[in-house]
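The structure's right below; bear with me while I get my questions together.
Only one protein chain is missing; all other protein chains are in place.
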Amino acid sequence: MTRRVRIGLFLPALAGFGALLVWAYTGIPSFGDYQGPYGFVLEKISAPLRHMDNVVNATTYDIRGIDTMGEEFILFAAVIGVVLLLRDDAGRSQDVEDDIGSDVVRVFGTLAIGAAILVGLWLVANGFVTPGGGFQGGVAIASGGLLLYLVAGYREWSAFGNETVLDPIKAIGAGGYVVIGLAALVGGLPFLTNFFGGGDIGTVWSGGSAGFVNWSAGIEVAAANVLLFSEFLEEYIVPIARGS
Amino acid sequence: MTWALPLPVVVPLVAAALATAGDHLLPRRLGDAIGVAGAAGGFAFSLVILLASEKHTQLTWFGGWKPRGGAAIGVAFVADPLGAGLAALASGLVLASILYSWSFLRDAGRPYDVLMLLFGGAMAGFALTGDIFNMFVWFELMGVAAYALAGFEVSQVGPLQGAINFAVSNTVGAYFILTGIALLYARTGALNLADIGHSLAGHRPDGLIIVALTLLVCGFLIKAAVAPFHLWLADAHAVAPAPVCVLFSGVMVVVGLLGVTRCYWTVFDASLAPQAHDVRSVLVALGIFTALLGAVMAFLQRHLKRLLAYSTISHMGIALVGVALLDERSLGGAADLLLAHGLLKASLFLCCGILLVRFEDIDELRLHGKGRALPVLGVMFGLGAVALSGLPYVGTYLGHAQIDEGAALDGIDWVQPLLMIAAGVSSAAILRAGARVFLGWGPTSDPLLSPEPSESPPERSASMPALLGVTAVVLVLGLAVSVAPGLGQRVEQAAGRARDRIAYVDRVLRSRETPSPRPPVAIEATTTDSVLYGIGGVVIALGLALVGLYRRRLPELVLGPLRAALGPPIALLRAAHSGVIGDYVAWITVGTAVVGGVWALLLRR
Amino acid sequence: MTLATLLPVQSVALALVALGAPAVVLSRDPLKMIVVNGFYGLTLVLLFVIYGAPDVGLSMLVVGTVAYPLVVLVAIARVRAPKDGEEDEK
Partner (left out) sequence: MSFLPYAVAAWVCIVGIYGIVTSRNLIHLALCLTVMQSSTYLLLLAIGYVKGGGPPIYKGVKLGTKSVDPVVQALTLTDIVVSVTVIALILALALDVHKQAGTVDPDEIREMRG
């Protein structure tokens, strides 16, 4: 099929598809008139029953926690896939030059690493109080790891940005989520039951065992993302080092 | 029993996490054992749930979030026998594939087992969940694990392109599904299937409902590889390792059809029951088209895995007809057919793996006669091929017979001969390949068959008895499906329950149980018509296989017109299967627009 | 069904998103594409915050400023790098 034939076939179909979408969307309640009831019910119950201010994360990590468990494993599987696809048979290169010379970069970079990790931890910790939570915090922590590469260079980065270190952490994060769920099951409760009670509302201790779930998600996301970045950086750095 | 419900998903996922965590720490054999234990545990719990679900539909609310005021709050797993059966088939085939891979892909490393476990767990989750967004989550986990497995052998362009085509097509499908979910949520404010159906009940279908139906059905049909959404499937199969193909062909595509079945009967039936006739006609047409197209394409292949992949497409078309007829007998027939097909096709792919190990090739023409050295494998291959053609009381026969009878009851009598032809042609392709490889029949060249890039498989060392053993077990199970006492009746009862929306709502939202009576234990009786159609399928398969092998001995008087009549359409078909992802997504758009457009015209009446 | 249902700030953010999407799709130069995609991501963040979804906005922000640019940039850099002859011998 030539490009011309493809586009000649595709454009009318796309117009029809667009018309279908618009037709469907006219059936949605007018913008701003969300009718519920699901969301409204959750808003009513999540603070009284679970002492969580942030209803979104109460939904994500407790009420619909099983979705998030699946999501953690999606990330888990994808990172395994990326590592597999980008694996380099020649192994890791040890002779990469460290080309970051400026002290200014080092100082500000080091400060930025600390800041990124602190922000990340804060975001995870306050997941049930303010916006944030395991995923956002985890990526922020991982970006701190990425900054380490900028500051310290490839060799230091690759000392911890590799599978031997990160695979167990990632697996403990994802596995921990399931184990917390199983703990409830062993105790005779439904899988993923929040079994610690709510904790103090409005503090980092709110959330009960969903708090642990949130933390294990944070660990998994951070480790998985560092590994992801590391694999892509590897792809960039190692061939250049070898080629030149 | 409710405590066991999450375990077919949870056990493989925990095993995957453990195996990954211990990859650099534990001895290798222990890691292998964790993988097998995870798969075996998932399979065992699926069987336990399947048996329990036959008495009562099993239900558990995650986190203990039970419905309040008759509306769902949390996410539920709802195991009816149809879903639990698919979970069992999926985890059983994962177990077989992991065992086979032990000697087939010794150097694959831990990530391979881990991805297999995640793939299996995700399929079980999809089959068991009662929540439409949770379906999407498992669908995506299944997809991500599968894309990585498809690109597993990264040393060649072919596998990579196959994996990309697979990933992009299925991701587009996933977004269609998500858009459909969003539309249903906008209308009903619910994500639980029973809840959504309950809110839609009695409302006439409007644009939103019709388009949500279109997006969900087309999204799932991409996964089910129904034409014109099927183009990615042969690419993905051609490149994936044989044990991975087992999962792709045996269960992953079936998951797509379960998605259609589940969504239709729990959600859309509430609104569309009066217009069911129009839903049926569109889906039956797609099914027949797919069955014939897949069969013809299978006949044109010489790469064995690709040939089997197109034959899978053909069988998915036949099964879609069973689903689409919307009656109990046909749906049960589709389930029986898919069970037998899953096992038989799995054993055929495992046979291909053995050929690859032994001869480092998988091309029908290059393997000409080499299979004589492996007579046992030849017999297994031939049995698998014949059992797929619908020979009475063997393999897929029961499913065919039930679909035929369902079609007759619905008064659509032209369907059965077409399905017979499709099954015959795709089996003919497998038989022809088998005769060429294992008997050395026919010439060593054939311009009719698609040229394939020669690919050198990675070197493998394997224990032949172990590979043959796993293959034989799967094959025997597949052959026995049609004569397993009571199976037909039990599956039909399961299909009836999957169709019963009122009982589903009662169970999920009101905790009201409706126990099922025990069906009689007897070999399913079939009509004379079905026996005749079955024999017809075998005759077509054998005859056409011979024609495929010895075509050149036909007189020019027959051959000339045949070539003139079939040449151009075949060239056109080949051109459509271009291997270019842009074309594939264009066809997906065309298919969705046409299906949606036709339903828009028919269902609004 | 009145104009008042949509705040002016929402209309502006929606317009930016509506223009941003084709800008990403139509930029065929890879490096330009990633810059445009970054801007598109930011307009999405803005819109999400206006929609009352700061959690989603934050997610989009960390994804749009760290994850996407990094993986895409590396991909582009690899694809553009002069061929070293070590792997493109075909």
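Letters A, B and C mark the chains in the order given here, with residues in each chain numbered from 1 onward.
Just so it is clear, a contact is a pair of C-beta atoms (placed from the backbone, for glycine too) under 8 Å apart; a residue touches a chain by one contact, two chains touch by 3 or more.
Since we're looking at a predicted model, the values are computed, not measured.
Though it is not drawn, the left-out chain touches A, B, C in the full complex. Hidden from this view is one chain, which touches subunit B at 133, 137, 140, 143-144, 147-148, 151, 154-158, 160-165, 167-168, 171-172, 174-175, 178-179, 182, 185-186, 191, 234-235, 238, 300-301, 450-451, 453, 574, 577-582, 585-586, 589. Interface residues of subunit A with the unshown chain, by the touch rule above, are 3, 6-7, 10, 14, 17-18, 21-22, 25-26, 28, 30-34, 36, 38-40, 42-44, 46-48, 53-56, 58-60, 64, 67-68, 71, 74-75, 77-79, 81-82, 85-86, 129-131, 135, 202, 228, 231-232, 235. Mapped onto subunit C, the footprint of the missing chain covers residues 1-3, 5-6, 10-11, 14, 17-18, 21-22, 24-26, 28, 30, 33-34, 37, 40, 44, 47-48, 51-56, 59-60, 63, 67-68, 71-72, 75-76, 78-79, 83, 87-88, 90.
Here is the rule we go by: only the chains that are shown with their structure count from here on.
We define each chain's centre as the mean of its Cα atoms; on that basis subunit A and subunit C are separated by 18 Å.
In whole angstrom, the spacing between the mean C-alpha positions of subunit B and subunit C is 36. Remark: subunit A and subunit B have CA centroids separated by 32 Å (rounded to whole angstrom).
Across the assembly, subunit C contributes no residue that touches 2 or more other chains.
Taken together, the subunit A residues at the contact with subunit B in this complex read 1, 3, 6-7, 9-10, 13-14, 16-17, 20-21, 23-29, 34-39, 41-42, 45, 62-67, 69-71, 73-74, 76-78, 80-85, 163-164, 167-168, 170-172, 174-175, 178-179, 181-182, 184-185, 188-194. By the touch criterion given at the top, residues 2-3, 5-6, 10, 13-14, 16-18, 20-25, 60-65, 68, 71, 73-75, 111, 114-115, 118, 121-122, 125, 133-134, 137-138, 140-141, 144-145, 147-148, 151-152, 154, 179, 183, 185-187, 189-191, 206-212, 214, 575-576, 578, 580, 582-583, 586, 589-590, 592-594, 596-597, 600 of subunit B touch subunit A in their complex. Note for the complex: subunit A touches subunit C at residues 30-32, 54, 56-57, 123, 131-133, 135-136, 139-140, 142-143, 146, 225, 228-229, 232-233, 235-236, 239-240, 242-243.
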